[in-house]
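The other protein chains are all here in position, but one chain of the complex has been omitted.
This part shows chain A:
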Amino acid sequence: MQRRHLLTYIGAASGALALALFAGWWQVDGPGAPEPVAKRPLPLTEMDFQMTDQTGTAVGPESLLGNASMVFFGFTYCPDVCPTTLSDISSWLDDLGEDVAQLNVVFITIDPKRDTVAAMAEYVSYFHPAIQGWRGSRDQTMRAAEGFRASYEKVATGGGDYTMNHTASVFMFDAEGQFAGTIDYHEPREFAVPKIRRVLARTEEETS
């Protein structure tokens, strides 16, 4: 009788262990594994795309070298995420004060069909004056997004209208164009501003 009980316990214990191992495999490597996280953006020096800024000047990733940079994607027909991001960033830039002069801040449209250079110029004029608005052709926009490992997708909303799903993170680079981290969409100012200051400090070390 004792022996049978022991066998039952061993059986139950090994069953539980097998189940735990299976559950672990399922969540880590198996079908239940989380999607791989987004890849890191390339250094700006390895990106290759051409766009036009809000003043009509030709720009590209090389235009950003020499200063730290913050780059993010969006579109002006975006009612919620994009104005929120631009106004969040404007408030961070207000906090940085004069240090903003050492920073490139670039909003790249992923909807060049509707966002002309003039539309981008008007849109960015409502936010912090340091924020630039870049617009490229469809192909150049795709190349830029590839370099930043950003994604976007057109979604029909009915009646010929559409909206865009897109990467809403802010990408940071140092003055040499090396990727220096991201600020998540809607990240609180108390986390975002120190992150920007760290990148600016790193840039000062590099250039001094």
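What to note about this one:
Everything below uses one rule, namely that contacts are C-beta pairs under 8 Å (C-beta built on N, C-alpha and C of every residue); 3 or more make two chains touch, one makes a residue touch a chain; residues count from 1.
The rule we apply is simple: contacts and distances are computed from a predicted model.
Note on the omitted subunit: UniProt lists it as "Copper(I)-binding protein", one of the names in "Heavy-metal-associated domain-containing protein", "Copper(I)-binding protein", "2-oxoglutarate ferredoxin oxidoreductase subunit beta" or "Polar amino acid transport system permease protein".
Touch with the chain that is not drawn comes from one residue among A:L86, A:A175 or A:A192, which is A:L86. Residue-level contact of chain A with the missing chain is found at 34-35, 37-38, 76-77, 79-81, 83-84, 86-88, 90-91, 119, 122-123, 126-127, 151, 155, 157-159, 161, 163, 165-169, 182, 184-186.
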